[in-house]
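Excluded from the complex is one protein chain; the other protein chains are retained at their positions.
Right, chain A next:
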Amino acid sequence: MKMKGIAASPGIVIGKVLILNKEKSDVKIETISKDRIKDEIEKLHNAVEKAKKEIKIIKDNIGKEIGEERAKIFDAHMMMLDDPELISAFETKIREGKFSAPAAVKQVIEQYAEMFDNMEDEYLKMRGADIKDIGKRVINILLGNKELPDALDKEVIIVAEELSPSSIAQLDTKKVLAFVTKDGSRTSHASIIARSLGIPAVVGLGEVLLDKVQNNSLLIVDGNSGEVYLNPDKDILEIYKQKIIEYKTELERLAVYSNKKAKTKDGIAIEVVGNIGDIDDLEAVLINGGEGIGLFRTEFLYMNRAEIPSEEEQFEVYKKVAEKMEKNRVVIRTLDIGADKEVPYLDLPKEMNPFLGYRGIRLCLDKTDIFKSQLRAILRASKFGNLSVMFPMISSLDEVKQAKDIFNEVKMELDNESLEYNENIEIGIMVETPAAVMIADNLAEEVDFFSIGTNDLIQYTLAVDRTNKKIADLYSAYHPAILRLVKKIIDEGHKAGIWVGMCGEAAGDELLLPFLLGAGLDEFSMSALSIPKIKESLEKWSKKDAEKEMENILQLKTTREVKNYLQKAKR
């Protein structure tokens, strides 16, 4: 059976399915006879021990893949499972209440969780979630429900309703052949992470996925086309085995670009650089021949944890990236977070429209202690390499001025403390709101560079929620409005004598390359995997040819016309 979804991360694989269960906590509150008490208590102890082992595995994986700091939350889980009071509360429920082990765990956990939920203190409130989490894990073990981790003793294709960044973080991603989800879009966070990990992914397959696919089903996942085959017949299997070989050959052909400078046909050097979300993505950028980092998303430092990362911790991360990239530029984007992301210690209330809400620079200018600590860390790390700072979600000149004032304040603080930093560090902004485009001339006077964030620029300009599947086809970088805005941003930047880059998905789109090159884009920043292809395409275009194409493309009136034209123009 063939299903069609959104190709979210390239690569083709054939493998067996593991479905990630959603919470199955329908525990029957059942009592037991006296003679079973001993057995239930033993079952309980075994389950607790197993839960601890699972947590240790998760913790080690996260420590290795994402960083020790983020693994610390699992220390708290471990301590709770070691808590003698908790264990004896479970035992008492079994012994005196004559409840089965799962029923006992459920009741005790609920009681403790409620106690924490009712606390005033935000930090302690969150411990309720930790307690529920360990309770769920123990209950799942007692009931034999498969949760994620220990099943990954073999390579699997992960099938789920949707994947949050934290659930991906909990997986042993080395054993993951592909991600396949019912919901999601190309620009949802899980897709972005899949691409940076180099794991194929198809998302947005809809209800049919979970209706039909079962654990251990055989699946072909084509992350290039978005096609997924359930229990494929022999012929299709053969075709795909062939496709996998062809795809590998193509990758080998592109491999030469990992050591080759990006140049146009007429020899003009263009910066082709990578987007990273974490220090671990850096390796992929280097392997694929990225000549710098055009976007370092720092949100991940702030997520999946109980407290704000300290200046010291951030400094270490930025320093490592700076040192690793040596002379090559690394653009660090300051915290771009809002109510769509769960960051409990920030205590962000739910919003009707988080993408139009309290986020990005708006949050940073309000919570200046957080902002300052990040800027301090970046500045201190700046002397170990070539770092730049970039502010997200700019929609007014005041915001840029305020951000710069704070930046200068922080510099002065460092001067007073005799701490060194690169005094000539570049400051830039994301141009990702239509407002910023319209006042780009004024903004350009304040900064050293622009980086066009197409993902949000498209969303805000076309009024299309990029997570809404129903209108996903309206979301397109080929819309003439977007192309005109991009051209305007580049022109205004160049008029003011600053460089202009692009760090949205569109920068890694081969089809758009002649347009962007022709419009004069100086820097293309993309997922690591797109780098070789874009370098190869660049070699096929001279600046002059691209300029001609760009002029023609700007005359087109519809998204479809643009797309057709670009497909024909492709070399």
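Just so it is clear, contacts are C-beta pairs under 8 Å (C-beta built on N, C-alpha and C of every residue); 3 or more make two chains touch, one makes a residue touch a chain; residues count from 1.
Going forward, contacts and distances are computed from a predicted model.
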Name of the absent chain as recorded in UniProt (options "PqqD family protein", "Succinate dehydrogenase", "Sugar ABC transporter ATP-binding protein" or "HPr kinase"): "HPr kinase"
Sole residue of A:Asn46, A:Ser310 or A:Asn408 that reaches the chain not shown, by the stated touch rule: A:Ser310
Options A:Phe90, A:Phe116 or A:Phe384, residue touching the unrepresented chain: A:Phe116
Per the touch definition above, residue among A:Ile29, A:Leu124 or A:Ala255 touching the missing chain: A:Leu124
Full-complex contact with the absent chain, from A:Asp83, A:Glu110, A:Glu536 or A:Glu561: A:Asp83
Absent chain, residues of chain A that touch it: 75-76, 79-80, 82-86, 112, 115-116, 119-121, 123-124, 127, 131, 306-307, 310-312, 373
